[in-house]
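My questions will all concern the structure given below.
Rather than the whole complex, this shows some of its chains in their spots.
As written, the chain order gives the labels A, B and C, with residue 1 at the start of each chain.
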Amino acid sequence: MPADQSTDRLITETTFYVRYYETDQMGIVHHSNYIRWMEEGRSDYMRRRGVNYAEVEKHGHALAVTDVHVRYYAPAHYGERVTVRTWVESLRSRALTFGYEIIEAESARRLVTGEVQLMLIDRAGRVVTFPVEMQTALLGREA
Amino acid sequence: MPADQSTDRLITETTFYVRYYETDQMGIVHHSNYIRWMEEGRSDYMRRRGVNYAEVEKHGHALAVTDVHVRYYAPAHYGERVTVRTWVESLRSRALTFGYEIIEAESARRLVTGEVQLMLIDRAGRVVTFPVEMQTALLGREA
Amino acid sequence: MPADQSTDRLITETTFYVRYYETDQMGIVHHSNYIRWMEEGRSDYMRRRGVNYAEVEKHGHALAVTDVHVRYYAPAHYGERVTVRTWVESLRSRALTFGYEIIEAESARRLVTGEVQLMLIDRAGRVVTFPVEMQTALLGREA
């Protein structure tokens, strides 16, 4: 089904081994690290669509996080590989929301879901609208 | 007013300097670190009410995070002191929610608000009800 | 030259993108993170030689760090890929030292070198000698 295929292409999957330093004394990944993994997923999502975030910052713009919501279903452990699934949940002129699902790579067990909302700001901290080319790239397929 | 005084006593304030390693290249505190600060506030809240969390874990119980929601209003910077204000938002037999407000200590400017929901689990990962003495301590005043 | 080939095989290279949260407000990777990258290199080194460190811990042993020495030549930046080169510098019955070189992947520019010394301990924290099979695996080639 073409419609499904198309949807699939818009989700970026980023897979890596859990790092030992990400665990805590409960023997699981510390809950704050899933938010860092979502950032890794976001970096990967943009990179694969040709949005060079290092360049965005050099031009005086930055993506500032305005809201984070995470639900925890099961913990990740050292020795496991995890996959961060990243997509654009919504994009308006002044607010961009990424959606996430993090799964244990081998079993596909759902660990965490979440949303991170961002806005684009200039060097003075003022909110600016997303440039059209950035909007197009963000909503497009992997290059 | 007694009612207000009483309410005031139930909020624990934890104040510290922003650490350099908590900043990122945007020149502000990385958004994941506010979640770690909330954990610091929670540790302090429990410690001041005689709930020794290290002891809780030695007895085979652990507080597992099930939901985190954070709203970002303004960023913290290196060189500033911040205050984490922590309180119990709700406590049911199997779900404990802490509420948070993080402010810049000198100006009292609001930086972040949030809620963190936890459940108590045993070594097998099963949800257990909060012991009455823990409930009493959590809802009580600073010792 | 067989001798050189052999030596080359004993270095494990682990390559990844710098993560945004690893930067600090100096606009570079925070100096503490290179030590975490060395741990990632070590995990990868062991994994590729069939030493399952998660299993080692389940059997009641742990690798405890006793000494870290790092020299910083040039900083890594967000947007760059880095390669951690990991090898066994020395292995005695009660002390294992890994050597490291971290380079910027594209230019091969040297960023950091270092050594991390570890010992094997049991659940009581006592130093134990490295099992022969672990020694053999650690000194062997990638599987």
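The criterion applied here is as follows: a contact is a pair of C-beta atoms (placed from the backbone, for glycine too) under 8 Å apart; a residue touches a chain by one contact, two chains touch by 3 or more.
This one's a predicted model, so the numbers in the text were calculated from it and none came from an experiment.
Q: Quick one: 3 copies here, how many in the whole complex?
A: My count of identical chains over the entire file-defined complex is 4.
The working rule: only the chains that are shown with their structure count from here on.
Q: Can we say the copies chain B and chain C touch using the same residue numbers, with more than half in common, or are the two sides different?
A: same
Q: Counting in whole Å, what is the centre-to-centre distance of chain A and chain B, each centre being its mean C-alpha position?
A: 25
Q: Which residue numbers or ranges of chain A touch two or more of the other chains?
A: If we look for residues of chain A contacting two or more partner chains, we find 36, 39.
Q: Could you list, by residue number, the parts of chain B that touch chain C in their complex?
A: Going through chain B, the ones touching chain C are 20-21, 23-28, 30, 32, 78.
Q: Which positions of chain A touch chain B when the two form their complex?
A: Contact set of chain A toward chain B: 25-26, 31-33, 35-36, 39, 57, 62, 64-72, 75.
Q: Can you list the residues on chain C that touch chain A in the complex?
A: For chain C paired with chain A, touching residues are 16-17, 19-21, 36, 39-40, 43-44, 47, 52-55, 77-79.
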